[in-house]
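Complex shown without one protein chain; remaining protein chains in place.
Labels run A and B following the written order; every chain starts at residue 1.
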Amino acid sequence: MDPLILSFAVVNGVLLGGIYGGVALGLSLIFGVLRVVNFAHGSFLMLSLYIAFWCWSLLGLDPYLSVIVTVPAMFALGYFVQSVIISPLIRRERALVVEPLSALLLTAGVFLVLDNLALMAFGPNVRAVQADYYLPSPMLGSIPLNPQRLIGALAAVLVALGLSWWLRRSHMGRAIRATAQNRDAAALSGINVPFVYAVTFGIGCAVLGLFGSLIAPFMPISPSIGVAFGIKSFIVVVLGGLGSIPGCIVGGMVIGVFEAVASQHITATSAAIGSLGLFILILLVRPQGIMGRA
Amino acid sequence: MNTRSITAPQRSVAGLPMGALAAGLGFGCVALIPLLMDDPFLIHSLIMVLFFAYMASAWNFLCGYVGQLSLGHAMFSGVGGYVSVLMFTQLGLSPWIGMLFGGLLAAALSVLIGYPTFRLKGPYFTLTTIAFAEIVRIWVENTNDFIGVPLKGAEGLVVPAAGDSLWAFQFSSKTPYFYIILVMLVLVMLATRLMERSKLGYCLKAVRGDRDAAEALGINPTPSTLTALAISAFMTALGGSFYAQFFRYINPERNMGLELSIDMAVMTIIGGQGTVAGPLLGALILTPISEMARGHLGGGLPGLHLVVYGLVLMACVLYFPKGAIAPLGRLVRRLTDRRGSRP
Partner (left out) sequence: MTTPILEVRGISKRFGGVQAVKDLSFTVGKGEILGLLGPNGAGKTTAFNMIAGFLRPDAGTVLLDGINIAGKRPWDVCKAGIARTFQLSKPFGDLNVIENLMVGGFCRTSDRGKIRERAEWMADFLGMGRQREAEANNLTAFDRRKLELGRALCTEPRLLLMDEVVAGATPSEASEMVELVRRIRGMGISVLIVEHVMKVIMSLSDRVVVLDYGELIADGEPQRVVAEPRVLKAYFGERYVQSRA
């Protein structure tokens, strides 16, 4: 295996992996705080991709600029979904033993609705954003770096750092962390728990909004893209550790590199099976992932 | 999840248990339909309802009672279908026999997968079942040939026509299929009823209720859950074989895909998991919606039936966690309390 080709694969795998990590951040955050496995995670990404696309195709807005639309729009959607659909469940479960399966089923319902409404509204055709300008590829030594992926990966790292910092330093961030650790104690300390939940869900979706805009320049857009990214996000989050933000980025990069290197040696199918197999193995052997706490 | 106590003395009419009488009457009437109405479209629709009721019941046999959500059951249906079709085309074996082999293989596979997976809780279990099923589906979808056996990947397998032959499990009219799936459904529901009242049923319900408490009462969760899983997988595989013979075609997406797994689970949950009639009820509610959305709206809105599924699922989780059978059961009891005789 030519070392240049291998290093090219690894480097671009790291970049793409960073993007996977960024996409998975919302999932990890939502699970860490609400203990809800958001089955509809991929669907939200799919929606933000479409928003970015329509911004470009109808308003002539460059996908990177469409961030100003996607982020608030997705935050609002996430906030709405949590406060209207999911919170009745959490309120009901308080009295009895918490049943995480109900949350999974509920978000599965959201997934079915969103993905298929998109299918009905937009049709199954694949669309793509055509960039009308050219970004130069910076070089890492003798390896060309894909500029769009580089932007995405850098954004992922920045968002992860920023989010971690914000969670630790800001008042809202502290409230979120407190609620994540002990919902009842947080409520007793004066924290408006439903509001915290809604904000957290909103942030999780807003991050997806950001990344939707960032990957729109190079990702084919169709209703089924949600499922693919959803599955990938789950693998990343489990690998990196559910609830761990740095774990997401690390997990994402591991998957990215694994896929890039594997696809040089084995078919894409086998690589997909390999990722799934890795996912199962982690769950069975080390469920807290690389960096998670159990 | 039982909405009426299964240990209470049964209400009886003329000395026969009322529930069984009603069921017998119901199925008897259904069995008469093909003889009274000669509409192939109606028969086809009924077959689909019965098929999904059967599959949901097979899923419910394990998941409804042990309280775990498997979204990978479709892989057993796929194994069943593929084994029976391949045994017919490659070895000339009757699909009836192929079905049994498929069932046994599915049962073995389920135990292999179930043994490590049952340790996982809640969503982790579900995600793992999805991963296993997807691995199987992706592998079959991308494999044309496996040690000489033609799997034909995404293209799927066509069952060669053999005319009207009981041996080859093929009939020119839809009616025989109707009766076959009806019998299969009755058998599954009977098996569920028997299990419910048996030691296995109590073990499963105890493990579902509280694993530690169950262990302290002498129950080793592993043999019970694996037994139920194997039986459930076996029955699911048989359903897959039936499907293959009815449509004379199977492919990975339809027979092993996530959509089928979701169908089985959602129908059971909406009807009422952990009950004998719940899956049937769920299929009765959802299959017509699905057929209507697929057919009558001119096919111009692909995915509409799934939107409806999703909405119904959400409504069910929020407002009817025990499924539609809970309010229905209460209604039936209120009606029979006033009229029926109680021992």
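Some notes on this structure:
Criterion: contacts are C-beta pairs under 8 Å (C-beta built on N, C-alpha and C of every residue); 3 or more make two chains touch, one makes a residue touch a chain.
Since this is a predicted model, take the numbers as computed values, not measurements.
Across the entire complex, the residue among B:K205, B:R254 or B:H305 in touch with the chain not shown is B:K205. The residue touching the chain not shown here, chosen from B:A20, B:V149, B:L166 or B:L217, is B:L217.
Although one chain is not shown, part of chain B still touches it, namely residues 1-2, 5-8, 197-199, 202-203, 205-206, 208-210, 212-220, 274.
The definition used in the following text is that only the chains that are shown with their structure count from here on.
Chain A and chain B have centres, each the mean of its CA atoms, that are 34 Å apart. On the chain B side of its complex with chain A, the touching residues are 67-69, 116-117, 119-120, 122-124, 126-128, 131-132, 134-135, 138-139, 141-142, 262, 269, 301-304, 306-307, 309-311, 313-314, 317-318, 321.
By the touch rule above, chain A contacts chain B in their complex via residues 37, 85, 88-89, 92, 99-106, 108-117, 119-120, 124, 223, 231, 234, 238, 267, 269, 272-273, 276-277, 279-280, 283-284, 287.
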